[in-house]
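Note that one protein chain of the assembly has been removed; the remaining protein chains are unaltered in position.
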């Protein structure tokens, strides 16, 4: 059975043109004028774009004996509802746990996914076993990215030594290290100090991790990657300090990527001053929201290319879960939603204002990360042969964001009350319509795992350059030459 | 008649994949496996890439009663020989001259072109007439770029006032201003001083225009564009100072492009110390060659995206012409060749060293400028419907660059003696084989003018943003409110 | 007759210690414990500091057929009242006018000064005459600074050519160029545009000269000074863009100074949104007030030493004079007061908050500029032999600033209603008590002209370095060597 998307304007990361799109067997089989098929989707007045890819989600993530409340079913449903057709989640081994074992746990959760997905593997400890399993993860399991936490001391955090070892291993395998960049030692110590001083509200979460703390860690991760000879990808870049470190590295030719979140682009630190504890606590995430100056920096980074990807770090906890932290901000589960809102919010505040072109919108929501993750053009493209992960985007459709109408399982939305203009008319996952305006047609378990091969062009080029410029032994005739 | 390029690997700005390419009527009509056609070109072991676009040439440019020695015939022949399939030249009205009249003069020269071409129009003076003709140039003549010289005082140079007026006009028309950025006042004054002190050799040309002088003008052009509300493109960015100004602007979200030349990427200032006057004089161009630190900056800019395009500023003068400046460096005609060598030199020093990926090579030699000039995907792409301007690139073919074997009309080559690895096996211009290894099959007059429409997505987005953030009048009730 | 300041703590740019100060003949003759003299001033609980030096005032400045309302009498009275014991005013030749003639005009005005003073000479046009008179000004008239306006097109503005010529002359004479840095072409053009669009209120003055416009001109002035081989001093640095240009230059070892005004440190752009036209118009000055982010940049510059001097640009126009610009902001006379408030405001917002140490307060209000102007330690020091220009500063004295109680001749104060803590108990000019708390004891005509010699240590060092690194001619044997 074939489906044709008719009368729309295709918008990709580098093209805008009128054409129909024909889909068969879950893939795009033709683009051009006047196509016809068994089923027709009307895209009049709409843009036909690659479905969004959110490379940073935490669905059904274990936390203090419970789990983040959006699982692969509700999470991917929310994603599709907002035009996102693929998510990449994080497999998180406990310290000491086998990477392969952790992967199995995550594989089990993902069977319910409504759209395609992949995993990043986290390196949360170091040993000969981890060293070896990394190869299996890359070669056999189709995962080419490894996440490292510089924060969450006593839990997921790795130190510089472990990070350097892991990055060197990434360089050998052609894999890409990802980094949560905050100085965990400093955050832990400042948190304890704030608590001791009676500063126990949600706002103290923000006080415990200022922009300088994130900037420092970002800078450190970049140096370590440079020494290890691999590219590096900084997740949830939230502030000018981190962005500056990225820009400074890129200005030297280093291969560094930065990923702002839609939350940091559109919400600011004043949220934490809200007298309603719940309001503030629901917005507790790491890094915390920043000031408007930081937002300007992030938007400029997207326009100029020093930042490449907009993600969500979707990790949804209910108000009840958030209240674990009443009286002690360090116990508030970290995380907010965003999967359903990322694309409409970015369109509204980016494209509608002229901060981004439509093509840049596609680039930062889909195509850039597809390239970085080495799944382009299977994903992130409107090209013959690509998966038919497509959003038919109606630039005139509006709504007011509300938890009452959202797909996410939680009872609030950090964007509550914001009006967005620009929403999906249809979202297709591998050719199947999952969303038709407000009608949800998702199919649980439809989603498939997306393999990702290592050794991107960038990683290969960097290896060549590092080899050419590697230190050379000085030849000496007699050591010491003076005669010993 | 159809032509098929077989067994090659297609390399574009964002894809690398094995496929054949079928050409008919000068356009790409199909890509895929196992294609066949009337004629077959073997691309085994080769990369099939969009032909290069050199957006900065001066063919048959009038100078002191003579002309630069490569005209549209020899110049485009050299281009094709090196894998470049389109050039953009500069129509230069004399101060006071009608833009339309100047365009006619350049139109007349270009009839002999072997490959496609376009023009930038220069704004070398300002008046109501220029203001009006700019619209005609854009709307009727298919030119969306206007060049401004901040140097060449007393000749082409415009002052800030004229530049601001012209940039505002560009903003209205959706056109893109281009800038030669050197402080012409300072250059003129320092040149006179150097001469007066007996510093009359070619090295004094470099002394008269240090990196700081270029950096300053770059910075100024960017500010003026920001105030006028248009993007801006800086030609021949040669130094860290100019690149820093560009990066700083981009970090604020400004829409600024930078274009290093292959000469500045690979040759350095030590050339001017050569005791052979001819050697030094042949390398006199503006900006002059810089130190190796500046080269590193430019390479990093290409990798990180803060610089987008590699050009040549090809403006070839013979040794005899260069000798006009014996005893007075200010009379040495400015310019060097490079059209034939840009792509092999960039491949050798960029791709072979790992400083650039192959995709980045395509981006900076072809695709990026096609997008900036709004001719993508007609040019700069391997896509169905695109012009079959294609280079079949043999990464193993080597040669030593020599003026003896070059296509350019001049008697030397600034890259003389350099070995390059990576050369065209075939170059096709609109489907016609113009080059087959060292065999030249170009056809004089084959080249066509390429129209370029205004109002790119970037220019439109910037206009929206500037409108949203434009100054708002403060409403006052009584002026002065205190009672007058 | 001798005067002794007893029981105070001496605070200088680099020392804080308890000691009495003995004065005779207008000079400090002794410091130490237990001094006695004919007259005693009690400094218990106070800091004894060098009197402030304000290097940027416009007293009785001609403007549109009238004059700025504070003349040398009321202006220096206001200065002394706030702890400032010396002002440097600007002699402004009309274009075409002799520098010496202009100096005579200013000499005539200054006879009424209550405290010591000096002049900067402005270079508002260029000719052989100006070139020659500059030497007379330096050698005979005791003036070692020349002001250049990059704005005020059609009036005081000079172009790059003139500025470069004048800077080179400064380098020869060992004089220091000063620069008002705003791009005058752009300001003029944007002003006209705003007016044409009906944006005629005082806020449009700010719109006509954004931070980028100041940053650009600052950057340009610095480059021109670098090429000319002289240090350069940027007056009224109001924004991060200008400060960044200064920092960037200093990071390369260039000798560049920046002078924020107390207004820009403590007042912001929101003043222009005041619905009261008078309120906004009274704050019209160039550069205009900026946002709080710019303020942070300026404060940081004072602490870190990238900015050296806090001045006022005191140029006071009455409300009646400001109203010349009703309906056309370009006719609002530019300037605000500040002479009386500079030191209390800086102490309150700098020292009391911990942004500056007391020593840094002395440095930026007095000592640094004394060194830059080459009058240290005659001025700016508490040393034996120094002029007894002293302020006895009571850190506990408070007041609310009000035009009702000010010395300035105008009818308002831009700091109206601000509370300051830290005020003079006594201000002495050359040993004479001019101020005793709120009691004014100034003597009209007491002030003397302060000669300033050229060729500071910095200017000499820079000349040496520029000579050592100057371009060298390449020796060639036969030109061209190839045989012609």
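Letters are used for the chains, namely A, B and C, taken in the order the chains are written, and counting of residues starts over at 1 for each.
The rule is simple: a contact is a pair of C-beta atoms (placed from the backbone, for glycine too) under 8 Å apart; a residue touches a chain by one contact, two chains touch by 3 or more.
On a predicted model such as this, the values are computed, not experimentally measured, just so you know.
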Considering the complete complex, which visible chains touch the unshown chain? A, C
Taking the full complex into account, find the residue in A:37, A:75 or A:210 that is in contact with the omitted chain. A:210
Just name the one of A:186, A:239, A:372 or A:390 that touches the chain not displayed here. A:186
Touching the hidden chain, out of A:27, A:323, A:399 or A:446, is A:323
Suppose we count only contacts with the excluded chain; which residues of subunit A make the list? 159-161, 164-165, 183, 185-186, 188-190, 194, 198-199, 201, 203-204, 207, 210, 212-213, 215-216, 219-220, 223-224, 226-227, 244, 248, 272-281, 319, 323, 326-327, 471, 473-482, 484
Since one chain has been left out of the picture, which residues of subunit C touch it in the full complex? 13-16, 247, 250-255, 296-297, 299-301, 303-306, 351, 353-359, 367, 371, 376-377, 457-458, 460-468
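In the analysis below, only the chains that are shown with their structure count from here on.
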Minimum number of chain-to-chain contact steps, subunit A to subunit C: 2
Using CA atoms for the superposition, what rotation angle relates subunit A to subunit B, in steps of 5 degrees? 180
Note whether the interface between subunit B and subunit C is symmetric in residue numbering, meaning over half of all numbers used appear on both sides, and answer same or different. same
Rounded to the nearest Å, the gap separating the Cα centres of subunit A and subunit C is 51
Could you please state the distance in Å, as a whole number, between where the Cα atoms of subunit A are centred and where those of subunit B are centred? 37
Go ahead and note the Å separation of the Cα centroids belonging to subunit B and subunit C. 46
The positions of subunit B in contact with two or more other chains are none
